[in-house]
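To start, the structure itself, in structure tokens.
Shown here: the complex without one of its protein chains, the others still in place.
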Amino acid sequence: MRHQLKTDIGTLLDKVRASTPLVHHITNYVTVNDCANMTLAIGASPVMADSIHEVRDMVSIAAALVINTGTLNEATVAAMHAAAKQANAKGIPLVLDPVGAGATPYRTETVRQLLQQARFSVIRGNLSEIRVLAGLDEKTRGVDATAVFDGNALQQETRIFIENTARKLNTTLAVTGAVDIVSDGKRTCFIENGRPEMARVTGTGCMCSSLVGAFLSVTDDAFFAALAGVLCMGIAGEIAYGNLQPQEGNASYRNRIIDAAYHLTAARLAGRARLTG
Amino acid sequence: MRHQLKTDIGTLLDKVRASTPLVHHITNYVTVNDCANMTLAIGASPVMADSIHEVRDMVSIAAALVINTGTLNEATVAAMHAAAKQANAKGIPLVLDPVGAGATPYRTETVRQLLQQARFSVIRGNLSEIRVLAGLDEKTRGVDATAVFDGNALQQETRIFIENTARKLNTTLAVTGAVDIVSDGKRTCFIENGRPEMARVTGTGCMCSSLVGAFLSVTDDAFFAALAGVLCMGIAGEIAYGNLQPQEGNASYRNRIIDAAYHLTAARLAGRARLTG
Partner (left out) sequence: MRHQLKTDIGTLLDKVRASTPLVHHITNYVTVNDCANMTLAIGASPVMADSIHEVRDMVSIAAALVINTGTLNEATVAAMHAAAKQANAKGIPLVLDPVGAGATPYRTETVRQLLQQARFSVIRGNLSEIRVLAGLDEKTRGVDATAVFDGNALQQETRIFIENTARKLNTTLAVTGAVDIVSDGKRTCFIENGRPEMARVTGTGCMCSSLVGAFLSVTDDAFFAALAGVLCMGIAGEIAYGNLQPQEGNASYRNRIIDAAYHLTAARLAGRARLTG
């Protein structure tokens, strides 16, 4: 099955490149340029727009919408709500990147309200952010799901937690970290690609969400799109790491990651993918 | 004449480098860093300011103002109007980059109002954006100018359309694409520099507008400034493409384009410029 998956993801990549889908982003101003270049690298077309006066129109002509909470303000939060509702109404797939959920009540509450008012095809975050999302849900049920993670969470426990949370939130979760996990509650896959040095580059998570948005534009299978996005990001990180010159650090690494995505092919994906589960 | 033009553009470049004019930008948050570094690369000095509380003051000490509609909101649109009026009042040259005109009514309407309330020395956009601007004008006259482009528009038809639109909008148009066209309605020039791969880098259009702003700072001839900006961008794109290493993609290409502008000389410009028309 894993072999077939790799082939299918390669086909999906070719499909993005052939159709250059428009991926609308409402995102933070820190990593927005990298998200735009990563979207272009994978073969899609980015558009960034966050005014309440145009997000409904913009998302209506887009193939997917990526909402990223990295920098929030009243105006963009209102735009996120309007765009998410419109995307749902038009059947346009939605990605949520809940950057910093849990760091401040404002971020947590914004994410909570987004989850209440719209359905997201994929939510991509790190384990800590996803735990906050699960906790939001749990709170209303009087149970503290985060207890599962006390002590050293084992991979199996994490898997069960992610699967349960995906079902509860009615979404596909893409949880990135040392090992990435993608699950829609029924299907689950671990991805062991990527490099620890990616954490020293701002925006690798955001760029991964942009990739998921690009893949969601060309398939109805959100699990598959999330897997493709996470896998491409990890493999781009590995290839880029191999291309680093001795004096190069995190700024050059950023460029080389985007460059590697630009040169990704179905064959390279299949040759490097480390999928288990 | 073309030979003389090339020499004159080289002289203009030297003039920018000698005077480091301040170029005020009210621009989008996606490509703003690249615009700043491109402005520095060509030898000018960038300042980005978009608060209604300071744009009139800022533009008054600037040598040119670049307004770019890539990401809009109520606050920045108000600032654009205030700054554009002040620039006109003070005789400071204005560039408009109508990013995404036609994509949403908000963008189109914002551009329409800007054109009504201020005179722009140069408008730089792609053909689709310029067609929207021409249509805005036409609508008020009950004619659909965009019909000219049905089917495969030939270069000659495009030329006539651009010349007519430049006259109607009382501006110099810099229309960038596979072949670039610059026209003030009387003089027209085609520029066959550049690379198709530039479309895979976010912000090449925005950076081109920044270059036009830098050149407008040192000459009263808007046609000449627009030509210089478009030519420098195309040639930087070519040189940068030649410098790309095998594994490099669009992120490195972005850097190398700015780097190439940094090292541009009058001699390199003259040697590579492909001007016709």
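A and B are the chain letters, set down in written order, and residue numbers restart from 1 in every chain.
The rule we apply is simple: a residue touches a chain if its C-beta (ideal position, glycine included) is under 8 Å from a C-beta of that chain, and two chains touch if they have at least 3 such contacts.
Just so you know, these numbers come straight off a predicted model, no measurement behind them.
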Of B:V23, B:A41 or B:A87, the one touching the omitted chain in the full complex: B:A41
Residue of A:R56, A:R112, A:R131 or A:R254 in touch with the missing chain, whole complex considered: A:R254
Options B:V122, B:M198, B:A261 or B:L275, residue touching the unrepresented chain: B:A261
Positions on subunit B contacted by the hidden chain, ascending: 29, 32-34, 36-37, 40-41, 46-51, 53-54, 57-58, 61, 75, 239, 243, 254-263
Missing-partner contacts on subunit A, residue numbers: 28-31, 33-34, 70-74, 100, 103-107, 200-203, 247-252, 254-255
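One rule holds in what follows: only the chains that are shown with their structure count from here on.
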Mean-CA-position distance for subunit B and subunit A (Å): 34
